[in-house]
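One structure coming up, written as structure tokens, with questions to follow.
With one protein chain removed, the remaining protein chains of the complex are shown where they sit.
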Amino acid sequence: MNLASDNVVGMSRQVLDTLIAANGGGEPAYGSDSWTAKAEAMLAQVFEHEVSVFLVATGTGANALALAAMTPPWGAVFCHSESHVIDDECGAPEMFTDGAKLVGIPGVGGKFTPADLEETLSRYVPGVVKSVQPSALSISQVTEAGTLYSLDEIRALAAVAKAHRLSVHLDGARFGNAVVALGCTPAEMTWKAGVDIVSFGATKNGAMACEAVIFFDRAKAENFQYRRKRSGHTVSKGRLLGAQMVGYLENGHWLDNARHANAMAQRLSAGFASVPGARLPWPTEANEIFVVLPAAVAAALTADGIRFAPWGSQSLPAGFVIGADERFLRFVTSFATEAEQIERVLAVARGTVAMKAAE
Amino acid sequence: MNLASDNVVGMSRQVLDTLIAANGGGEPAYGSDSWTAKAEAMLAQVFEHEVSVFLVATGTGANALALAAMTPPWGAVFCHSESHVIDDECGAPEMFTDGAKLVGIPGVGGKFTPADLEETLSRYVPGVVKSVQPSALSISQVTEAGTLYSLDEIRALAAVAKAHRLSVHLDGARFGNAVVALGCTPAEMTWKAGVDIVSFGATKNGAMACEAVIFFDRAKAENFQYRRKRSGHTVSKGRLLGAQMVGYLENGHWLDNARHANAMAQRLSAGFASVPGARLPWPTEANEIFVVLPAAVAAALTADGIRFAPWGSQSLPAGFVIGADERFLRFVTSFATEAEQIERVLAVARGTVAMKAAE
Amino acid sequence: MNLASDNVVGMSRQVLDTLIAANGGGEPAYGSDSWTAKAEAMLAQVFEHEVSVFLVATGTGANALALAAMTPPWGAVFCHSESHVIDDECGAPEMFTDGAKLVGIPGVGGKFTPADLEETLSRYVPGVVKSVQPSALSISQVTEAGTLYSLDEIRALAAVAKAHRLSVHLDGARFGNAVVALGCTPAEMTWKAGVDIVSFGATKNGAMACEAVIFFDRAKAENFQYRRKRSGHTVSKGRLLGAQMVGYLENGHWLDNARHANAMAQRLSAGFASVPGARLPWPTEANEIFVVLPAAVAAALTADGIRFAPWGSQSLPAGFVIGADERFLRFVTSFATEAEQIERVLAVARGTVAMKAAE
Partner (left out) sequence: MNLASDNVVGMSRQVLDTLIAANGGGEPAYGSDSWTAKAEAMLAQVFEHEVSVFLVATGTGANALALAAMTPPWGAVFCHSESHVIDDECGAPEMFTDGAKLVGIPGVGGKFTPADLEETLSRYVPGVVKSVQPSALSISQVTEAGTLYSLDEIRALAAVAKAHRLSVHLDGARFGNAVVALGCTPAEMTWKAGVDIVSFGATKNGAMACEAVIFFDRAKAENFQYRRKRSGHTVSKGRLLGAQMVGYLENGHWLDNARHANAMAQRLSAGFASVPGARLPWPTEANEIFVVLPAAVAAALTADGIRFAPWGSQSLPAGFVIGADERFLRFVTSFATEAEQIERVLAVARGTVAMKAAE
């Protein structure tokens, strides 16, 4: 059983079926196919806004391209100090932006506040030539810590950004999980809150390799086709991406998938809460569970063939210390996670604690 | 009917079936999956050599990454003046190499000779600081003109390259078509002939989005994983790529596909040769037919719903002039092309010529 | 005696004296000094236009920065195939533009025609995504072959550029020599002819290390200060550059220097014309003499301690072939060249020819 990430499973049935359906017959290449056109139209409906859509196969590609559209090489992009763009993309944003600077803002549980942003911005004064120039804000929703910004929080951060003439990017690798958890519309979480560009992820929530960079202001997308092409992210048989996105969106499939993954996460999180010695540094708000477990439990889970991700963070709450005989772990649920799997994890955890208590 | 390119069709059945088979169950992400491992092992067998393999989703990604591994930013890469890397990738090689210079060498029919290469190299003297430094040779096989280098020609070009300490890259977007046409082994066309790195394309010949960058000297691949990651070309659900490649290679499927496409091309080419007024600037050697047709024929084909690619070239043979009432066109056949389609094209062409003659 | 280039001498007296005068006292750093301000005001007068001026220490810096302001990374810059920017800057334009493509246009004597430009542009269609996008024209005046474009020729090239929405750059490393030779004003050779940005060189004509990037449309210079800073070309003690430029321009000193250098070149060129066996591939129009001499003469000059530059060119007139016993050489005169030096060169040349004839 692999709960290390939500990218360890394949496509959901509906996405696969759509891909199979799209496989036959001739279609123009490089994104001029009918499936991509349909996906674009569906995304406009999903977001209740005209959009420019660019499908790519990877989240790193989507993020790096999006940031490159928002900052000159001498610009600064403000993001959480443990965000994916700053920590987990091997410098892709720096490559695609031709050397812009990502400025990390620390904050508990993967989030920072408008005041944190203001304080950081105060050190990057527009027009001071020796300094990189403030250009963009990038927030992750779901965050790297599996937490969520409320709509009010997004609006407040975006308002600070706008006051400083920054563009606003939302890294939505787990967009579906966020929107379901908040019970809001995609529009409310993005352009209605001040977001300009979204990395809309489908891969982790049912697709195989499909992300969309979405612009709400189409004028800003004018040169994006050249950026995508010259980074090698324009897939020649574009139906691969178009069909995945169509299958992902049709009949609210993506929301169903996200709802399921989130429910499985709540179940696991609630279960851990009742395991003696288990501690959660912050609440489980989407489909990722961050938990501190006794080392013996972690070992027992591994021995049982259950995979999870060992974690580390600079974002722990003040005073939250991890002991030498504890392990900080991440579990991620997906559309494919089964309730039996969750129960198995909890059973092993409880059993180990009970056994230890009996020793 | 779309014969504009070999990327207008989907996956061949075997590739699709393998992808479906690979979809279920958990697999580690980022290329650590079992399908990718199997693909790597199969490629080592195909090339009869130990290899380092990096799967990516696009040919532009594969080429640009490969070239970046072969030249410093102050280097020069020598290639045909109409090659894909210099003309059709919107500057991707320049982006990935951080600004190396691609130096185009002209030559009839998409090919250049060892003497051409020597002559060009004479203008880029190693150690002359104001000049970019000769670093790599990149040849395309099949070429942009659908022609082929013989094994002797590849060996001779590679020998010049080696004498000047250049690495040798082979852009094999249509590798299968070339190897089948030459009747040689993959090894003979690559490392045995002096090639160091290959872009091994599967997309155009049966896959959906799958190319492999293949190193024969594994030491030179040491940093490639960082290059791939930071360019956003490391697919998270790596089985997408691994499964396509396995399906593509298994039981010689890729060679069967190529054989079929080449045969269809020969049929179309031979047919055109018997159409009055049709002229081929160079022989059809793989799965691309370049032909000059009377404008009326081109119009009739279009009216019949047959798609092809209008072409232009600086590589025409001396004295080969295209008249105002002629059209220079490219047709491309694939694994999915049917004999009936070829006959339909030829019937329309012949019919138009006959009608014109009768006027 | 060193006639290999015009950068083998130091500063002219007036430039040195101005630098000495500027050395004392406190001045704000990074170009906010009074000397830089004065230089900017003088350049506005010289060009009879409001200008944005950015002083840098090297011609490569000036050119690469200027081009970076004119093209996106996915753009194409059109220039002569033997221009300095494409051949002699080790890829600096590619570095500063983040990978734009320089497209060389061949032409006899370092020049190309509006028709040549049109023909090349026809292969780079705006909006075709796989192609780099036409962005700028860069012409050299004086050219790499020491020749000149007439004002009519500049206007005609710029008109083609404008019709294709290209910005126009003039590499004026020898701007003074050109303007004196044409007998025109700086304004006539630049903005009145359609030039947008000039690399205005002072180094070769009397300064030590001083070039100005000059914008006639100040709005386009908005971000240039960041480009200059982040490329390390913002000199902290800015008076170094400001003082050189003031000394260079004051009282028409730069024109006097150029007039002298050109006159010396005419004298040498005319002298060579009367040396049996010497041949000039094109006329001497500024301060560079390109000449084919008998190998024995070249050897004799070297033996006499006279330095010149061995040359090579793809721009020779049709039918102009250099024999095995000939040498193609470049001589460059400067403000510091003395008539006695010219006579010495000619005396050695004539003496050698006479001696050979007597053998």
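Just so it is clear, A, B and C label the chains in written order, and each chain counts residues from 1 on its own.
The rule is simple: a residue touches a chain if its C-beta (ideal position, glycine included) is under 8 Å from a C-beta of that chain, and two chains touch if they have at least 3 such contacts.
Only a predicted model underlies this, so the values are computations on that prediction, with no experimental measurement involved.
Note on the undisplayed chain: of the listed residues A:Asp88, A:Glu153, A:Asp256 or A:Asp304, the one touching it is A:Asp88.
Touch with the chain omitted from the figure is made, among C:Arg123, C:Lys220 or C:Lys237, by C:Lys237.
Touching the chain that is not shown, out of C:Gly26, C:Gly127, C:Gly183 or C:Gly319: C:Gly26 (per the contact rule at the top).
Take subunit B: the residues that touch the chain left off the picture are 30, 72-74, 98-99, 129-130, 133, 223, 225-227, 229-230, 234. Taking the complete complex into account, residues 73-74, 87-91, 94-95, 97-102, 123, 129-132, 312, 314 of subunit A touch the chain not shown. The omitted chain makes contact with subunit C at the following residues, 1-2, 4-5, 7-11, 16, 20, 22-30, 56-62, 64-65, 89-92, 94-96, 203-204, 208-209, 226, 229-237, 239-240, 307.
Following the convention adopted for this analysis, only the chains that are shown with their structure count from here on.
The geometric centre of subunit A is 52 Å away from that of subunit C, both derived from CA atoms. The geometric centre of subunit B is 41 Å away from that of subunit C, both derived from CA atoms. The geometric centre of subunit A is 35 Å away from that of subunit B, both derived from CA atoms.
For subunit A, residues that reach two or more other chains under the stated contact definition are 226, 229-230, 234.
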